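The block underneath contains the structure these notes are about, expressed in structure tokens.
One protein chain is absent from this view; the other protein chains keep their places.
Naming follows writing order (A, B, C, D, E, F and G), and every chain is counted from residue 1.
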Amino acid sequence: MSDPATLNLDLDRARRCGFPEVVYGEGKTVAEVVAAAGRIAQVHGRVLVTRAAPEALAALAAALPAGTARPRSRTFALGEPAPTHGPVALISAGTADEPVAEECEVTLRLRAVAVRRFNDCGVAGLHRLLQRLDEIRACRCAVVVAGMDGALPSVVGGLLDLPVIACPTPVGYGVAEGGRTALNTMLASCAAGVTVVNIGNGFGAGYAAAAIARLAPALQ
Amino acid sequence: MSDPATLNLDLDRARRCGFPEVVYGEGKTVAEVVAAAGRIAQVHGRVLVTRAAPEALAALAAALPAGTARPRSRTFALGEPAPTHGPVALISAGTADEPVAEECEVTLRLRAVAVRRFNDCGVAGLHRLLQRLDEIRACRCAVVVAGMDGALPSVVGGLLDLPVIACPTPVGYGVAEGGRTALNTMLASCAAGVTVVNIGNGFGAGYAAAAIARLAPALQ
Amino acid sequence: MSDPATLNLDLDRARRCGFPEVVYGEGKTVAEVVAAAGRIAQVHGRVLVTRAAPEALAALAAALPAGTARPRSRTFALGEPAPTHGPVALISAGTADEPVAEECEVTLRLRAVAVRRFNDCGVAGLHRLLQRLDEIRACRCAVVVAGMDGALPSVVGGLLDLPVIACPTPVGYGVAEGGRTALNTMLASCAAGVTVVNIGNGFGAGYAAAAIARLAPALQ
Amino acid sequence: MSDPATLNLDLDRARRCGFPEVVYGEGKTVAEVVAAAGRIAQVHGRVLVTRAAPEALAALAAALPAGTARPRSRTFALGEPAPTHGPVALISAGTADEPVAEECEVTLRLRAVAVRRFNDCGVAGLHRLLQRLDEIRACRCAVVVAGMDGALPSVVGGLLDLPVIACPTPVGYGVAEGGRTALNTMLASCAAGVTVVNIGNGFGAGYAAAAIARLAPALQ
Amino acid sequence: MSDPATLNLDLDRARRCGFPEVVYGEGKTVAEVVAAAGRIAQVHGRVLVTRAAPEALAALAAALPAGTARPRSRTFALGEPAPTHGPVALISAGTADEPVAEECEVTLRLRAVAVRRFNDCGVAGLHRLLQRLDEIRACRCAVVVAGMDGALPSVVGGLLDLPVIACPTPVGYGVAEGGRTALNTMLASCAAGVTVVNIGNGFGAGYAAAAIARLAPALQ
Amino acid sequence: MSDPATLNLDLDRARRCGFPEVVYGEGKTVAEVVAAAGRIAQVHGRVLVTRAAPEALAALAAALPAGTARPRSRTFALGEPAPTHGPVALISAGTADEPVAEECEVTLRLRAVAVRRFNDCGVAGLHRLLQRLDEIRACRCAVVVAGMDGALPSVVGGLLDLPVIACPTPVGYGVAEGGRTALNTMLASCAAGVTVVNIGNGFGAGYAAAAIARLAPALQ
Amino acid sequence: MSDPATLNLDLDRARRCGFPEVVYGEGKTVAEVVAAAGRIAQVHGRVLVTRAAPEALAALAAALPAGTARPRSRTFALGEPAPTHGPVALISAGTADEPVAEECEVTLRLRAVAVRRFNDCGVAGLHRLLQRLDEIRACRCAVVVAGMDGALPSVVGGLLDLPVIACPTPVGYGVAEGGRTALNTMLASCAAGVTVVNIGNGFGAGYAAAAIARLAPALQ
Partner (left out) sequence: MSDPATLNLDLDRARRCGFPEVVYGEGKTVAEVVAAAGRIAQVHGRVLVTRAAPEALAALAAALPAGTARPRSRTFALGEPAPTHGPVALISAGTADEPVAEECEVTLRLRAVAVRRFNDCGVAGLHRLLQRLDEIRACRCAVVVAGMDGALPSVVGGLLDLPVIACPTPVGYGVAEGGRTALNTMLASCAAGVTVVNIGNGFGAGYAAAAIARLAPALQ
């Protein structure tokens, strides 16, 4: 009964929050997703769509050919600027965490923040993390993406003097399935000052990391 | 069988993480708490004890008379420096959230970060928050402390261009008792980029907020 | 072994409760749904079917061509009268909540209650709600439909002197997936007097709102 | 560090919502409870305190001798007006539900709504409810208070053409302990249009029932 | 690596427990189901298969043409004897509970117990149950099958002097989805002496009801 | 506000259900418990009180000196008749389950059913159960009381041709604490036809076992 | 954005832990699975892939024809050595547990440990276990695989003087669905010294059993 043509977008958000409204793709029809993304792109020159279904990604790519659709992270991004801040260290535990890590990277880049990736650093093979600590310490902030036991942020947080954002993923089975265990481990971390986002919320982790990185001096 | 005299303190943490090891009071005997705090105070000149029982607070006050014991937040702090960074906006929903908010404030101050308090800003009386938005916007970062429905961070996050850390409290009864509902609401926030700490973890929220505030230029 | 021809319908309910039995479509065969709806339509001149599968909606439309099938809300309605009471304010947080909101609107209308829709009023862009408060205050009762953090009813409830019914939706992912978080937030609302229905129960919210609106003087 | 003398009360709420701010006693010191209640009583001439500890009740009775402290429901009420609306049927399942039912009755009365009590109507002895149906039908609205299996609202809801608010209590043990089972049963009720409040929230049930009853014509 | 040809059936169970081993179809290959059922039918002359996939039902019907496959309850039964005991009252709340009720009926019959069905007796229309109480009282034992709020066994249990077995079903959505709410309601029943089986376990309810009915004098 | 003098007892229950109303002690004042028990004893000549606090037990013993108060099971029973039916086998896993087992035994005896006790039969020492199987088989029905892993009913159920009622207890710690694990194990039992009661509900198990035992021929 | 060609494998693990990195198939693309398995096979001469999708199994079989793909357990194994240690008793409750049991057996064999299988030993037919106790006692260690009530390890643990590892499976429905009940039962086992792995983690059970068996003297 409601008419999708009458979208009530929050076009004021860029002024209030420093970034335009992001289109959450789930539960919207393809037409609604394309209409919202098109209007935001028109007003702000950049737009991010998250959790888009494959058909929505295809329709977005057709309607807004300057943008990039990434199926693994189910994102569509248009208008990525040159990086002005950062870098942020994006550390992930394993390959299966890639969809969430990619969503995080896309978000950071769209907010003009440079990203350094540190993949496959799970705690079962600790040396892979330890040998790259100096590179990580040179960043402004760290995002740690992990599923299963979610132990990686505790280890990272104990080794750094940086803001650390932990992002749990639904990777795992049995008690780990769905990501609740990783989430709780991260919240209960014995390392001081780790903050956490919702399971699979690479977007939120990236958005917060960008806000933090932008407090620090800009890239030269 | 283990001997508490042989504490295995992490005296290297100040170098690694920028702040000495914090003494977690729960589950330790009074003697263990005092021994750990005394040793850290001796080495680093400052020490923070959290979740200390009343008897531990009394013993700490006797052993380290330069410090301050605060029963409402169950904290003991010694060596608070003059603030060099911040301020951080510390927004709380109601009076019952005070123990957690106070733990947060104590932590921020011990990390040399200035704090501005905004109390009783719960969403049931929204005008109390809205009329102070300009003051909040002038801060580097916001910590939002709330129990019950935990709705405040979503409202705050939608109004600001600052890093926002949400800290749930166990205030409430029925489905809210224990703080799980506030925690989940904050994790599921529809406002972008809110990060979250464990229920009642005012220390963690303050520690993270300090790390963030210290990225920004120092106070004049 | 049971024979669907021998439906044991509650044909007395209209007398007892003021509205005929509603057909719950889930778990019934298409034949059972059509038989029940047909019999109720015959006796009472109006019928509502909820949670109907696509095949059931098609069969209902064929069997009862005077009715309307709405796939987004999975409802079938026949015999909508002219409104005699209301209006009820139907406030929803986002587009993904539309299936639940539509089920609510269908129910209200079939009970002869007028509806005013306020879409996309999520708390992340608070101004969208605040600028329409006068219109909402002019209604008899408010239904608030939201998923994710479920924070909207707390904000609405703090601003109005009306009965407020909160209806959580399963919109969201991670801790929000399935709607439990929105439900609990609404139950724990710090705004006084918000009552709540089951996750996704737009029908129940509309049914209760109609019962409330019918206590007030009729529309002129 | 926060100063309780600087309470940030929502003294505007009576204008916005039709009833002054209610003082939630849990987590506040006795001094804070008395200060808040005293200020509200001074401005509005009536005040309700809920979930007050025994010492807070005693201090309130001393400070505001015109009010009534009720230990079973942990409430303090001052300024009860003569009833102008209602009556509301307050139906409870058993004696152990009395603390919650009393909180509900106190709230209704303070909002000037008449109350009729129907005690010990649990579904294990159904005749106790059935023989009083006519009296219940003569009310404007029903509040049903029950713990354990929480089945009573489903039975009541199927027999009446009134708004029904279900209020679960923590009465019971094993799977019922804490009230979650009663809450879920009420939310899943097969009777149409039952709305629900948090476990033990007699205040919220009464507040909502008052808002509903006040829509109907006033008592003569 | 294990060889399905080497089934380790419990062919002694009929002697020990009065009924042959029942084949649980889930998680077995079609070949394993048919082999087990065939062997038991050969030894005992009767066999029951539960939770069989459609392909397994088809293969069973082909292999054991004297048996009956019932897709709604996913059962296959062979060798139903004439009833010697009972009857058992099988009371169900709604049509969507039919798959579980049918599994129960099949089990009772295969154990030579007569069944009387009372369908659509949900508590939202209480008169449908009340008008058939005398028929129910004439049975030896009652099985009550219900989903959603699971309130029916509490009402039935309060009206009868018979053993009552409650069987929850996964019917419902939101908090009811999966049947946990109905299960917990039944366990917390305020009616004395209701015992409960697992969600959807029509087989178990029927098996237990048969054991009970067989304690009473045989049918004439 | 409600007056405890106006108890609304279900004095008709003995006629309907074969046993008078049982007084649930929790949440009632001592005066309310004594008043209810006294009235039932007066009308029916027997009465059972469960979950009574120590003060209530003392007051009952003073008011009704013919009855027996048992602190371990928190029961008070008056009017135990000579046994006419049974026996029921009451099998318990360990000493810590005794409070629940005793409540069960008291209930059975008050319903005139003989009891045989089989203590300390936990599955970790299986021989203790196996050596008494013949005695158990000679009973009409078995109640199995166990906490921790709750495995005992599955073993018992696989060895007997009797109705088996499983009663979980809150005995255990960690995942077992509170009894949920024992409850779920019993509901998921791989032995056919085990039915289950709420955690710690020795009364319900005994009540149901009595109803079952009374179907069988009376004791000579 | 990340490049799968740049796998960061833990090729040092065989040295550290005695066995090469195992490839977890879920969440990886087919190309990523094959690349990782191929590289490990090349370096170490053996490789194990778990939780592989059917397409990944097919691609592995094509790329590494010397290995064996087992669809029931979703495993791929290459380089199985002759057994040097063991045997380990692998006891399973029912046929539906076979996928997990097979994963366990594959893992043990690849670690050069001999396996003896004891299938269909569920506690509902206890004699099947008891008659094979001597064979089990001759092993070095026992793995017990069970779903539903998960009672088998408690029985086994009470009869043996061997390390016992319990492995829950997701077999079952209602409260058993997903394996949480079996897991909790095993953790709460009243038999001393049973240790537990995650639901469905046949790999982990086999890996741990191999580590244990390798402590004992080698096979002759």
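We take it that a contact is a pair of C-beta atoms (placed from the backbone, for glycine too) under 8 Å apart; a residue touches a chain by one contact, two chains touch by 3 or more.
Everything numeric in this text was worked out from a predicted model, so none of it was measured.
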item: Identified contact with the non-displayed chain, of A:Ala63, A:Ala114 or A:Ala151; value: A:Ala151
item: Sole contact to the chain not displayed, among F:Gly27, F:Gly94 or F:Gly206; value: F:Gly94
item: Residue among G:Ser73, G:Thr169 or G:Asn198 that touches the chain left out of view; value: G:Asn198
item: Chain G residues that touch the omitted chain in the full complex; value: 13, 16-19, 22, 140-141, 158-165, 183, 187-188, 192-198, 203-205, 207-208, 210-213, 215-216
item: Residues from chain B at the interface with the omitted partner, ascending; value: 1-2, 4, 6-10, 12-13, 21, 24, 26-28, 32, 51, 168, 170, 179-180, 183, 198-201
item: Positions on chain A contacted by the hidden chain, ascending; value: 93-94, 122-126, 148-151, 154-155, 157-159, 172, 174-176, 180-182, 184-192
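Simple rule for what comes next: only the chains that are shown with their structure count from here on.
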item: Intersection of contact partners for chain B and chain C; value: A, D
item: Repeated interface matching F-G, over half of the contact pairs identical, chosen among C-E, B-C or E-F; value: B-C
item: Whole-Å gap between the CA centroids of chain B and chain F; value: 50
item: Centroid distance [mean C-alpha coordinates] between chain G and chain B, Å; value: 44
item: Whole-Å gap between the CA centroids of chain A and chain B; value: 26
item: Multi-partner residues of chain B (each touching 2 or more other chains); value: 94, 124-125, 158-159, 174-176, 187-188, 192
item: Contact graph of the chains (line, ring, star, complete, other); value: other
